[in-house]
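Left out: one protein chain. Kept in place: all the others.
Labels A and B are assigned to the chains in the order they are written; within every chain, residues are numbered from 1.
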Amino acid sequence: MSKGARLVKPASYTALILLLFSIPLFVKGAYPLHVLIMVGINIILTSSLRTIATTGQISLAHAGFMAIGAYASALLMMKLGLPFWATFLIGGIAAALIALLVGYPFVRVRRVYFAMLTLFMGTVIRLTIMEWRDLTGGTSGLLGIPPPNLIVIPGLLNIAFDSKVPYYYFILVLVLISLLFLYRIDSSRVGRTLLAIQQGDFVAESVGINVTNFKVFAWCVGCFFAGIAGSFYAHYIRVLTPDSFGVMQAIYIVVYMVVGGRRRFSGAILGASIFTLIPEVFRGLKEYQPFVFVGLLFIVIFFLPEGLVSLPEKVRARIRKRRGISLGQS
Amino acid sequence: MTLALLAQSILNGLAAGWVYVLLAVGLTLVFGIMNIVQFAHGEIYMLGAYCSYFLIKLYGFSFWEALPLSALLVGLLGIVLERFFFRPFRGRFEPSIIVAVGLMVLLQTTAVVGFGTSTKSMPGIIPGVLSVSGITLSWDRLLAILVGIVLVTALFLLIQKTKIGQAMVAVSQDTDAASLQGIDVNRISAVAMVVGCALAAIAGSLMGSIFSTSPFMGTSAITKGIAVIILGGLGSIPGAVAGGLILGLIDGVVPPLLSSTMASIVGFGVIIIVLLLRPRGLFGHE
Partner (left out) sequence: MANLEIRGLTKHFGGLAAVNNLDMNVNQGEIVGLIGPNGAGKTTVFNLITGSIRPTKGQIMFEQSDITGQPTHSIADKGIVRTFQLTAFLQDMTVLQNVLVSCHLHPKAGVWEAIFNTPGYKKKEQRAFGQVMGILHFLGLHPVKDELAQNLPHGHQRLLGIAMALSANPKLLLLDEPLAGMNAAEVRESLTFINKIRSAGITVLLVEHNMRAVMELCDRIVVINFGCKIAEGLPDEIKRNKDVIEAYLGAGEHVTC
């Protein structure tokens, strides 16, 4: 590859990042920024779910772990007065630790069982939140969660989280860091190993891969980021109810991942973006919205099994085929 | 807790239990034969309830006429679902889950859009109560239990005594061997879906009449159904019966004592304990 060609990719990524950073300069409304922030949260959720899914395990507990991060971070700040920067990380760590607790028994079972056990787990988490009313406010919710603390660098910065803009930048940075981390996992030897485990775990074992440990690792990393997303969400929305973290939400994240395309890393990003934007674009449809959602899902499942992200290559392959045929004919 | 309250709670528990059994038997049957977790099964249950509701409300059927009719109609839906949604993805784990999940959202949304989000109450099975030495037992619960016992027994006999039943057993044990023996696996899958959907429809109708009908009743149903089959053992009908009754009794007896969320937690606790001792569930094999 020529030197110029090799620069195209990093150049376009840099351009994209610069664009993303400059968005608040020309997008002024609170609502569009809110949508972008939600896209960011969903990207973290979907990409981290994908990491777990690389080993072939579909988790239906992701919303539950988001809840753990959310409530942990909110409560630590409200009850113990810890600063956001601590509670935010602790939220993620709490999620990871609980994931670790159930990790070893969970990953050893067949994939069908794993899906069902995680479905369970998500429900148990939600029920615990509902039942522990004194702590979490139960079904009426946890209200008045404080925003992140001021960022003060004397003489330089004084940022208060009093408008959408600081939140936007925060989630942007968070998404970039998270995606970088998850991408490194995916594209390194670790990702190869996880994929190998999905394709043939007994083969993987026989060449010395500790399948159980790797599965638990992917599981805990995935749940960590769900927790982190939850922590941010708590201090952004500032109200938490257990209903936001139910079975349907967990299922939606899986759908985002599958429709976007599980195979490629960008698939999760695409899926999360599209599905966060759909309700906004199709706002007018109100209760008919899920039909668009399901429609896309079935189109992908029946015609594009590798997800929307595979569309460009499928189209290219079609074109090549057509060209090949016409060349043959001449 | 007074004796009367205890008796009623147990009755409630058994009624709920048999409804869970009817729901879970279909789910476990479909799992055993088609090897998928039919996540939309809860929505089938919900559709069964609405089907009965409309048959009664709009067409003037009695509950006892609506029940089998609803089972039939929903059973026919099962044929469509198997043919067009599940057959193309047979044997493939992930697409099967996604399709089922997609159906779940599709059916639920259709219900929300078509029927509205408010809960409806269905004209009761049989009003009134049976009084036994000062304890009042509602007839509708008693009849739900009866229906449950009759249907599950009928299913059991169907499986043991008929050729189709035996074919179903063969397919659930080894699909490839069964097809080598000349069994049409697609047909058997369709039968399983029909039976499963019909039972779910009946379960939904019963639950809908004892309590209420809402487009969202399917979500809690599928979670309950999965809980029952995990407890009882995937693919096992006796397991579905045992699991359903155990969880039903918990749901009947614990809420008056503690709370309904505690009932769910106790239920999950029981499941986790059982899984620790018998990882395949109470009656699970493989």
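The rule we apply is simple: a residue touches a chain if its C-beta (ideal position, glycine included) is under 8 Å from a C-beta of that chain, and two chains touch if they have at least 3 such contacts.
Keep in mind it's a predicted model, so treat the numbers as computed, not measured.
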Chains shown that the absent chain touches, full complex: A
Residue of A:185, A:294 or A:308 touching the missing chain in the full complex: A:185
Of A:81, A:208, A:284 or A:312, the one touching the omitted chain in the full complex: A:208
Options A:20, A:195, A:248 or A:304, residue touching the unrepresented chain: A:195
Contact set of chain A toward the excluded chain (per top definition): 181, 184-185, 188-190, 192-193, 195-196, 199-200, 202-211, 217
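FYI, only the chains that are shown with their structure count from here on.
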Cα-centroid distance, chain A relative to chain B, in whole angstrom: 33
In the complex, chain A residues that touch chain B: 58, 109, 111-113, 115-117, 119-120, 123-124, 127-128, 130-131, 246-248, 251, 254-255, 258, 262, 287-288, 290-291, 293-294, 297-298, 301-302, 305
Footprint of chain A on chain B - complex, ascending: 37, 39, 88-89, 93-95, 97-99, 101-102, 104-106, 108-109, 112-113, 219, 223, 226-227, 230, 234, 259, 261-262, 264-265, 268, 271, 279
